[in-house]
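Okay, here's the structure, questions in a sec.
One protein chain omitted, others in place.
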Amino acid sequence: MSAHAATAPAAGHHEPSKFHYFVALAMVLAVVTGVEVVLVYLPLAKWFVVSTLCILSAFKFLCVIFIFMHLRWDKVFCTILFFIGLVLAGGTMWALLHLFGADAAKPLSSVAGVLLF
Amino acid sequence: MAQAIAKSDYSGGTTKHAPAVKQTFEVFTRPTAKTGLVGWLTTVDHKKIGMMYGGFAIMFFLIGGLEALLIRTQLIVPNNRFISAQLYNELFTMHGTTMIFLAVMPLNAAFFNLLIPLQIGARDVAFPRLNTFSLWAWVVGAFMLNVGWLSHFVPAWSGFGGAPDVGWFGYAPLTSKVFTPDLSTDMWVLGLQILGLSSIVASLNFIVTIINMRAPGLTMMRLPVFTWMALVTSFLLVLALPAIAIALVEVMFDRNFGTNFFEVSGGGQPILWQHLFWVFGHPEVYILILPPMGYVSEILPTFSRKPLFGYPIVVFSGVAIGFIGFGVWSHHMFTTGMGTIATAAFSLATMAIAVPTGVKIFNWIGTLWGGRIMTRVPMMFALGFIWMFMLGGFSGIMHSAAPADAQQQDSYFVIAHFHYVLIGGATFALLAAIHFWFPKFFGRMVPEFWGKLSFWLIFIGFNCTFFPMHFLGLNGMPRRTWTYDANMGWNEGNLFATCGAYLLGVGIFTYFAVLVWSFFKGQKCGNDPWDARTLEWSIPSPPPEYNFAAIPTVHARDPWWYEKHHKEEIAKERAEHMKAEESHGGIHMPDQSWYPLISCTGLLIGAYNFAQLKHPVMMFGKEVLSSHFPLAVAGGAILVLGCYLWSLEGPGGYHLHLDEKGNATESRGGHH
Partner (left out) sequence: MSSQAATGAIDHHHDHTTSTGIPNKKLLWWAFLASDCMFFGSLISTHLVYRLNPPPGNAVPTQVFNIELTSFSTFILLMSSLLMALAVNSIQRGNIKSTRNMLLGTMFFGCIFLGGQVYEFAHFVHIKKMTLSNSIFGSTFYTLTGTHGTHVAIGVLLLGMMYVRTFKPTHGNGLIKNFLHLLAVCVVMGVSFIWVVPGLIEVIYGTPFLEFVRHAAIPLSVGAVAFASVIWYSRVAGAVEFGEKNAGDVEAIGLYWHFVDIVWIIIFTAVYLLEYL
């Protein structure tokens, strides 16, 4: 990609460079993004496409946080800290969507809604 | 007063200073004044910051109380015309907003600042300048919320339309431009946003401080309960405030940029505001009550002469309350027609929260049981807390049953409930805490008789005011109504409540008057007047600038109690630590800085003008600019510039060297 020199003079003091690991991951993520876009146009069952999109997005998400953001190699408390926020946000979103998706919450005038419930 | 502070050890009055030299990237040298205006404006010392939070908070607590007395006077008799309905709306809005955001929260922040570093054996918080920023940002927010009052007195400011008047929870669509066209709501929105920013930044600081800066040997399960509650509260703040931040952004966009978030004609739904607000609002009430539970958990053991009963379960319950608290918000919305399943789910979750709360109460009672009870003033407030908070919990559990809540919602029953938990609970604990830690930070005791007198006045006054409100509410009196007719059956209740309110006012006045007297004339005391249990009592009263001469090693829960009973072991450790620190260059202290203040000045100018974006700038009746936008940008630029220079300034720092008598000399340079 660019001129990354892994020839630091004190090479013995550093752990092995993660350069190739990162580049490989980036390629994988790019391919996954491409798959997502193509998937939308394929004539498959809606539930299948939605589930696959969610799984692929989750995969990209987890790869970035554990590898690019280094959580895999850091103290586990950082992971716990972040997941507290993530789970809470996800849970709140889930609750709000159910609250607004309930029959009682339907506005008097609306067209058929997008997927979900 | 300034002299008294200046002479005290508190501000390092006797230390010889080492002047700063300009470093790379600095515009001016670091300020080094420890006293005077500059000293207080640029301080990064957590103790001074705590004092300032406390001072502002008490001032607003009294203002909020005045607002309440005006409300109660209006309601003393039916069909009263003491104040106008418009002013009444402003008063109940600002009473709620002031008490929550400008009194209880900053009082808790004051204790977080004063106590946390001392209780964990640290010299300051993790990010001292960020701590200063939180303080001044809070001041900006307080200003924004209250500037509207000026429009009642100064004709030039009449465009503000008075103080905010949409209720402390600002329901849509009342907050839309259609129903509230004047600036009061815009100031309310931005004031709250800035207060949110201040709280989030402060909480991030405390999370890192508590987790990362504990003294050696201080494991999480040896932390004082107050510090644990502060940690949980900080988590709640950083996780709950974003929801209201977004809700406020949406209101602001609706008002100023024509979006449709809560605009029905454009497809919006006002109920979304309620959801987003209460997603924040419910954790907010736990944010208000968990630190008071922490104070009580420190005070009860001290005055029962016993350790806290069931420490792990008290801590765990606090954590449980915090996190279940995120799942109950719609119990504020039982009457909005959410549907059976949602209503039932939130009802059950709300009942569930009573369990860890009850567990804590049992543990506090367990602490008292078999102890040698000393009924000093802090203990009386703490005992009052347990009882009054329980009563508030009973009315709370009554609310959790959704069908019953259908009758109670929006009635005086709710007012009774939350004042029992917020005054009987949070305020009593805060008053206990102020009495308890006053000797530590001012080096003087508060006279017992006057303290006890103020307790009884407050206790009786409080119950006389709010107990009748349970019945007023169940008898149909609605909230937030300016006046009532004489044939509703509410006359005696209101008269009694107002008299109680005046008595409460006298009690509060007595309490604070006694404190002011004690500051000047109270009996001087040493480091541990209560024979207490945690580390802050191991250092002089008032504490020196550097907190601890030697960072302690912690061997057990209630570390100071252990130290008092293992004096030789501790003395040896202390000597070793002091030698080690001196050999590493001395005690490292953070440098003061101008930039948090400068950044907040930019924040003030930016926010004040951004609220008035669509209005022209008028000076002496003439239009000077067609919009406030350029001024808002200027404020933003100062904020960015302040932060930029702050980032370049670096942490800086200097060293202190202590001699045998505890006198300190400063030195700079050397390696940090």
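Think of it as A and B in the order they're written, each chain with its own count starting at 1.
Heads up, the rule we're going with is that contacts are C-beta pairs under 8 Å (C-beta built on N, C-alpha and C of every residue); 3 or more make two chains touch, one makes a residue touch a chain.
Source: prediction; values computed, not measured.
The chain omitted from view is touched by exactly one of B:Gly36, B:Gly55, B:Gly159 or B:Gly258, namely B:Gly258.
Here the missing chain is touched by one residue of B:Leu272, B:Met390 or B:Val633, and it is B:Leu272. The set of chain A residues touching the chain not shown comprises 1-6, 8, 10, 13-14, 17-19, 22-23, 25-26, 29-30, 33-34, 36-37, 40-41, 46, 49-50, 53-54, 57, 60-61, 64-65, 67-70, 73-75, 77-78, 81-82, 84-86, 88-90, 92-93, 96-97, 100-101, 105-107, 109-111, 113-117. Take chain B: the residues that touch the chain left off the picture are 22, 24-27, 126-127, 200, 204-205, 207-208, 211-214, 218, 238-243, 245-247, 249-250, 253, 257-261, 266-269, 272, 276, 279, 584-585, 588, 590, 644, 647-648, 651, 653, 671-672.
The rule is simple: only the chains that are shown with their structure count from here on.
Only residues 211, 235, 238-239, 243, 269, 271-272, 275, 279, 326-327, 330, 337-342 of chain B touch chain A when the two sit together in their complex.
Chain contact summary for the complex, chain A toward chain B: residues 77, 84-85, 88, 91-92, 95-96, 98-100, 102-105, 107.
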